[in-house]
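Here it is: the structure, laid out below.
With one protein chain removed, the remaining protein chains of the complex are shown where they sit.
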Amino acid sequence: MASMRNLILMAAVLAVLLIVPPFLGLGWQNALVNILIASLFALAFNLLSGQAGLLSFGHAAYFGMGAFATLHLMLAVEDGLGFPTPLLPLAGALAGLVVGLVAGYFSTMRSGVYFALVTLAFAELFHSLTPHLQGLFGGESGISSMRMPWQGIIFGSVLEVYYLTLGWVMLSILVLWAYTRTPFGRLTLAIRDNEQRVRFLGYNAHTAKMVIFAISAMFTGVAGALQAISNETANYALFGSQISAQVVLQTFVGGATIFFGPVVGAVSFTLFAYLVSDLTRSWLFYQGLIFVLVMLYAPAGIGGVVQHHMRSLRRADWTGLAKPYALAALGALLVGSAVIYLTETVAVLFGEEYSVNLRNAAGAYPGYHLFGLSWSPVSPLTWLVPLVLAGVGAVLLFKVRGTIAAKWEAMGRPETESTKAPDAAKLKGGAA
Amino acid sequence: MNKFAALAAVSTLAFCANAAQADPLKIGIIESLSGAQTSSGRLYATAVQYSVDKINAAGGFNGEDIQVVEYDNAGGATGAADKFKQAVADGVDIVIQGASSAIGGQITEDVRKHNLRNPGNEMIFINVGGEAMELTGDKCQFYHFRYTTTAPMRVNALVSAMKEAGDLGTKVFSINQNYSWGQDMQSAIESAAQDGGFEVVDAVLHDVNKIQDFAPFVARIKSSGATTVMTGNWSNDLLLLMKATGDAGLDVTFGTAYLDQPGNIANAGETALGHYIANNYDNTAGDASFAEDYKAVTGQNPIFVEPQTIFAIGALGQALEGLDFGGGAVDVTKIALALEDVTYESPVGPITVRKEDHQTIRPVVVSKVVKDAKYPADDTSMGFQSVGVVSGEDAIYPVQDSCQMKRPN
Partner (left out) sequence: MEFAIISTLNGVTYGLLLFMVSAGLTLIFGMMGVLNFAHASFYMLGAYVAYAVSSIFGFWAGLIVAPIVVGLTGMVVERYLLRRVHAHGHAHELLLTFGLAMIIEEMIKLFFGDFPVNYQMPDYLRFSAFSVYGTDYPFFRLFIGATAVVMFALLWGLLTRTRTGIVVRAAERLPSMAEALGHNIPIVFMCVFGAGAALAGLAGAVAGAFYPTNPNMGLELGVIVFVVVVVGGLGSLKGSLLASLIIGLFSSFAVGLDWSVASILDLVGLGGWAHSIGGLLTLELSSVSATIPFALMLIVLLVRPAGLMGERN
């Protein structure tokens, strides 16, 4: 029953992804391409971190390798190699797989924090070495190429790139999903939950982990390849820690324990960046804040919260929950506005422009514009607004929290609690 | 050659010949507005806004105000590629970037491909700070204009001015960042040796903005016996290098390209005194009205990359003056052609575009850090005093062989 529902849901999403984009503007088409790539990257990353419980801090290495391999193939196509453009991501997959096998062989010799550090070291090694290898990685400016026409398709417009990306991402997601259904997919989960038992059952845990690592790197390579195709360029910054960090953030905000959790994270972060990054200079601050809040209050991520509710769809007393939920949303909205208000106010008051005005005003505190209104830093109203917002919001949240918890308690917990961290056992430190 | 054939095929196949554009001219600044290079990116954006406001105050263009849109490339080429697409979606006609040669390389390629695929709907890239030679060499193209100097222009000006002042010496140490710009600087320094009458006693390329402690490099400078250090370093790499030199009590004169980056003088302190910089402009070189006007509007003297950005937009404004699209579609190619013919009178001399590679022929100002300066930097009493202006004709170098520009028919 549930799987039927999921199937319909997915078919609907796919239909929307197929039909709607031609009617969207170029900006949204681009955003969708980025969302698709980020989703695949996060899913591939999560195969390792969520399903196998191996937290990697250096997945940028395989993303970058996929991108560079694809660009080199594109350059060859430009020079007359008869390779069909739609199959370019195969180069990324191959590069990811090969590099992943080597890096995976070494990384998976360690576990826990030490594993994370090995992956970090690999990525940093690439990041610091690649700009010196002019021939392969094009130095600081990187290498660029152009998508060549194939069978009458020009691949010049964003829409064509979108459909190419969509095809590859859907195919990859399908394979990744099917993977979880195979015996090896089950073994992956078993390694996470109890590696020792897997070993006692006669499996070579190291080889298995290496293969999982390589598969994850392979799909990461495909994501890198798709980005290379979309941007027609790559430089060594792709190996940077920011790229590795972004995928960790997205995956864990979305929820590492659920298959589609990382997609939720990737979609929300990419959308957030698309909509907010040109709006405020503090968008990275908000992004960090959201991440920390999710880690604190919803350790299983947004996906985890959604799943928790989906599981109790039938049992839960929704009418009873509706009111406290609405109040909680209101509280969160109030506190959120207060935070945004304060952040933007600080950004203005400590900004360069204001310090100039301050100097010109000779001693007085000049007013400023924010959110379409005029404010004065010395007026009590300016500081009362966030105080009241935050105060009321906090009281609301605090009150409602108990009510919600009590209601859920009364309904009984669903069979498996989604807030259980899978990798708790894995990251106790200590290199086995 | 194959490449060109393929590109031609693409351009003929390109289906989008939609020439109709929105009426207002749109300028997109694709800069590093977050991340490590924010400080530079912000300055370019401020300067563009200042200059566009001037054009708009004088009536704008095509019956409308010129619009400026800021895009945050997050400090990387990937981010820039992404924001470029957004700029295309927003109907931007002219893209501006300056903070990085790597990003400049990315944008010029993006513009080239866009123009191939969308004939009749072209875009221009005005490069106000990317100084890598390849941008007017391998990657040169008709729709890219470089409104700043390059390594040989800066080095040659430095060498002649420092030699005249008797501060050049015969032993020069070259220290640069290991990427296109730094490599350009190193080869420019090496090729200036003969005319400058000095010997490059040692040359070193190091990692970009990663080194915490430059004392080891100072030890190397010391053991080389150099009296002059020439460097294209910027940001931390310059600051730390100068500080370490000052701390070691090493008596060398620096010839730099980016000493006027805000924060540098304050951080280097007394160490900075007596060192040279070759730049596009200095407040003490031209007549004061430019600096005064800028200060009246923004509250600070124009510094670092701001002047060159203002000159670029000024030149653009001049090009626009001669054009009239009658409120209809903006023809970007016509703007580019007009820009080629503009002679912009900057406070330090005329700036023109060399048609072969779209490098600007422009004066280079060499200045020295002095005490009690007329235009103090960073709230200190120190500042820059110009010691010489090298005219555009003297500063320019021949067109690079690698530049094969395809002009529009």
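Points to keep in mind about this one:
Labels for the chains are A and B, by order of writing; each one numbers its residues from 1.
The rule is simple: a residue touches a chain if its C-beta (ideal position, glycine included) is under 8 Å from a C-beta of that chain, and two chains touch if they have at least 3 such contacts.
Quick caveat, the model's predicted, so the values are computed rather than measured.
Contact with the chain not shown here comes from a single listed residue; of A:Leu26, A:Leu75, A:Ile153 or A:Ala245, that residue is A:Ala245. Considering the full assembly, A:Leu117 is the residue among A:Met10, A:Leu117 or A:Ile404 that touches the omitted chain. Residue-wise, the contact with the chain that is not shown comes from B:Asp247, picked out of B:Glu164, B:Asp247, B:Glu292 or B:Glu393. The chain omitted from view is touched by exactly one of A:Pro86, A:Pro299 or A:Gly391, namely A:Pro299. Across B:Asp213, B:Asp372 or B:Asp401, the residue that sits in touch with the chain not pictured is B:Asp213.
In the complete complex, the residue from A:Met10, A:Leu125, A:Ala190 or A:Leu271 that touches the missing chain is A:Leu125.
Residues of subunit A that touch the chain left out of view are 55, 106, 109-110, 112-114, 116-118, 120-122, 124-125, 128-129, 132-133, 135-136, 241, 245, 248-249, 252, 282, 284-285, 287-289, 291-292, 295-296, 299, 343, 346-347, 350-352, 419, 421, 423-431. Even with one chain removed from view, subunit B keeps its contact list with that chain: residues 36, 38-39, 42, 178, 204-207, 209-213, 215-220, 222-223, 236, 239-240, 243, 247-250, 262-263, 266-267, 269, 378-379.
Convention: only the chains that are shown with their structure count from here on.
Subunit A and subunit B, compared by their mean Cα positions, are separated by 35 Å. Residues of subunit A touching subunit B in their complex: 25-27, 29-30, 34, 78-80, 128, 131-132, 139-142, 144, 146, 148-149, 154, 156-158, 227, 231-235, 237-238, 240, 242, 277-278, 281, 283-284, 352-353, 356-357, 359-360. Those residues of subunit B that touch subunit A in the shared complex are 2-3, 6-7, 9-10, 13-16, 33-35, 42, 69-72, 74, 76-78, 81-82, 85-86, 88-90, 101-102, 105-106, 109-110, 113, 117, 132, 134, 178-180, 207-208, 210, 298-300.
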